[in-house]
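This is the structure I want to talk about, given as structure tokens.
Note that one protein chain of the assembly has been removed; the remaining protein chains are unaltered in position.
By letter and in written order, the chains are A and B; residue numbering begins at 1 in each of them.
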Amino acid sequence: MAANEEVKLFVNGKRIDGRGADEMRAVRIEVGIIPEADGSAFIEWGGNKIVCGVYGPRECIPKHDASPYHAIVKCRYMMSPFASAEEHSKSGPSRRSTELSKVIREVFENLIISEKFPNTQIDVYIDVLQAEGGTRTASVTAAAVALANAGIPMKDMVSAVAIGKADGHILLDLGKLEDNFGESDTPVALSNRDKKILLLQMDGLLTKDEIKKVIEMAESACGKLHEKQADALKKFYEHGENEEFKL
Amino acid sequence: MDKKIVLPGDRIAEGRMNIPNAYTKDNGTYAAVVGTLDNEGHYIALENKYRPFVDDVVIGIVISVRSAGYEVELNMSNTGFIPARMMRMDLSLGDFVLCKIKMVNEVGDIDLGEVRRLPKGKVVQFPSAKVPRLIGRKSSMLILLKEYAGGDIMVGNNGYVWISEKSNVPLLLKVIKHIEKKAHKSGLTDEVSAMLQKETGGKKALPMENPPSAQMNRGMEEQEEEYRR
Partner (left out) sequence: MGEELKDIIMSSIRRDILINTLNSGKRFDGRAFDEYRTIKVQFGAVTTAEGSARVSLGNTQVLVATKFDVLKPFADRPTEGVLMTNGELLPLASPSFEPGPPNEDSIEMARVVDRAIRSAECVDLDSFFIEEEKVLGLYVDIYVLNHDGNYTDAAAIAASAALLNTQVPKVEKGKILRGDYKGPLNPKPIPIATSFVKIGSHWLVDPSRDEELVAETKITIATTTDHVCAMQKGKGSLSKEELFSCMEIAFKRGNEIRKILME
């Protein structure tokens, strides 16, 4: 679709994929899908499919990265070359994935009780297999579950969602087209218990009131996401395995 | 007994309580890992990272021999150290050892003592949060396993499980995997007993002479009691 083409993103209270303004895409979370990892999770969020694996605390390499006071959190967010419906992209880190790795890491540095594991590192690997807008928020939601599955002590759970503006309306959980052609995009991650903001980015133009509305919307959406995370973990620990898992 | 699953950040007790795998904030105590909470308020971790404490019994693998002593891999981020002056025998690279933790400091150094070399066998990983279930009340689970698989089996607090080469190894691996999956369920010993009978056709194995575990695993039974509550 050409960028100069007029795209109507919000018509008669319905969005381009038929959702209402405050409706999320379907979310499915699975736990323990990578038996080799200390903890793992898979999230299918609309057309996004993301796997996350956690290792550690383990010996810090290189050694000069280590801290004698706490464990270092390392995060690697990567997009597969086949993740987009368009052309095949180059594999390996990009400027975008480097930035996202950093903001996702900074979410979990707030939550992980790292003082108990001096001189070690905790690795959070996130691989986006299929992308449809909102991969960073889906990644945070999945990584929280993987860390819980790994038994890494955390002060709280976290979930995240992107809220944007398109055709003058504030819309929950932007899809790919809305992200590309909308006016603003604000990914937000909130801790579950005390609703602290752990990730916040924004582009486009929003008024003060609109930002308030964005945060309120994020609070209610993250509450729902937390329930999905809890259900996924409960289901896993009821059965103790996840053999029937499908991507 | 009613058990529900709690997640990191869930409130598990009023007031500031000193509970393992939990933390306190303001006037409450909160879970730090996924665990179960029963209706009497007992919180038990389903997943955790093993943290060494003095007097823990651990199984390790010798990975480095130095003049001052031996470095031992302990299924965790830090290795343990056996000072050579503590030893009457020589160890070699790759030996399995059973030891007690004598000292742990703030930066994670671990000193080991009361070292015993284990005979040939296989060491497998087991989640340390679930170790008490693999041992069972008064070692009932281990006794059951040995009855059907023969040989010997030993469990360290650090989650390393040693299986003697005289055991029926494929059978033990299968059953240990099963115990790992069903660790939070009650009636586990009965279930495992039924599984062993089915797998072996009820045929028990000959016990091993002088099994190295004869004086082992005491002290960990108390943890199993806690798990059951």
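In this text, a residue touches a chain if its C-beta (ideal position, glycine included) is under 8 Å from a C-beta of that chain, and two chains touch if they have at least 3 such contacts.
All values derive from a computational prediction rather than experimental measurement.
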item: Residue of A:E30, A:D123 or A:D173 in touch with the missing chain, whole complex considered; value: A:D123
item: Touch with the omitted chain, as defined above, among A:I16, A:A37 or A:I72; value: A:A37
item: Option touching the unshown chain, where B:A84, B:L173 or B:A205 are the choices; value: B:L173
item: Identified contact with the non-displayed chain, of B:D55, B:D90 or B:E165; value: B:E165
item: Where the missing chain touches chain B, by residue; value: 61, 63, 73, 79, 93-94, 96, 120-123, 165, 169-170, 173-174
item: Where the missing chain touches chain A, by residue; value: 33-37, 40, 47, 49, 51-53, 55, 58-59, 61, 76, 80-88, 91-92, 123, 125-127, 129-132, 246-247
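The rule is short, and it goes like this: only the chains that are shown with their structure count from here on.
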item: Cα-centroid distance, chain A relative to chain B, in whole angstrom; value: 34
item: Of all residues in chain B, those that touch chain A in their complex; value: 5, 7-11, 21, 23, 25, 30, 32-34, 45-49, 51, 76-78, 106-108, 127, 129, 180-184
item: Residues of chain A defined as touching chain B within the complex; value: 39, 56-59, 68, 111, 113, 116-120, 148-157, 191-193, 229-230, 233-234, 237, 239-241
